[in-house]
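All protein chains of the complex are present and in place, except for one that has been dropped.
On to chain A.
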Amino acid sequence: MAAVTLLEARGLTRHFDGLKAVDGVDFDLEEGEIHALIGPNGAGKTTFVSLLSGRIPVQSGTIRFAGRDITRTPAHARVRAGIAYTFQITQVYGALTVFDNVALAVQSRHSRRLAEDTTEALTRVGLEARADQIAGTLSYGHQRLLEVAMGLALKPKLLILDEPTQGLAQGEIETFKDIVRGVVPEATVLLIEHNMDVVMDLAHRITVLNFGEVLATGTPKTIRADKAVQAAYLGDPHAAA
């Protein structure tokens, strides 16, 4: 893989009342890769990607994205710059139709082909037949897929997925894996995931976070062999569930 850096975080830090949720993290994303972010619950994964997406302000450290310093850029402007974030806790517009949910993502990037692009994004996740349904009446799994469709419809340079397979059935997980494989290499994916099969299947590289710090970064193979990671995370079957 040609190592063109898309995103570069240096010394990224965020504490909550003394709790070191993210503490001095250095992190690089290469263009076109699927990068998995793993670590036990409470390790700071969601907080870390929230700093990248701008949902939570950075306390100290810097973020560069596509050659630009975005450390202080507001969240909505980062989305326009190409960073899409899908929420760990599903946040679709429950009162609106499936179509409107995705259309809102499409029109955010000023597409001239609103209906076509919306249908295309829905087709990619297999929800095109449900376009007129009220999103709040979808099953949980379909709401997760709708959330992914909204991310895809933004046509981002970087798609951040926060535990997208949580609560999905096995069949839905396979669909999801195909979707993510189809996103790269045009876009880059940062994937927070607890399901180690999904991680090992999809990820080109893995970063392990523990107590707000990077424990290790490397290919799936090196991570699997890493003693510190095994001790902190992989060795404990409950944490990996």
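Please note the rule applied: a contact is a pair of C-beta atoms (placed from the backbone, for glycine too) under 8 Å apart; a residue touches a chain by one contact, two chains touch by 3 or more; residues count from 1.
The criterion applied here is as follows: contacts and distances are computed from a predicted model.
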item: Absent chain [UniProt protein name; select from "Branched-chain amino acid ABC transporter permease", "Cytochrome c", "ABC-2 type transport system ATP-binding protein" or "ChsH2 C-terminal OB-fold domain-containing protein"]; value: "Branched-chain amino acid ABC transporter permease"
item: Of A:Ile70, A:Met150 or A:Ala232, the one touching the omitted chain in the full complex; value: A:Met150
item: Selected from A:Arg64, A:Arg80 or A:Lys177 as touching the chain missing from the view; value: A:Arg80
item: Touch with the omitted chain, as defined above, among A:His15, A:Arg109, A:Lys177 or A:His194; value: A:Arg109
item: Residues of chain A in contact with the chain not shown; value: 53, 55, 74-77, 79-80, 84-85, 87, 91-96, 100, 103-105, 107-109, 114, 150, 154
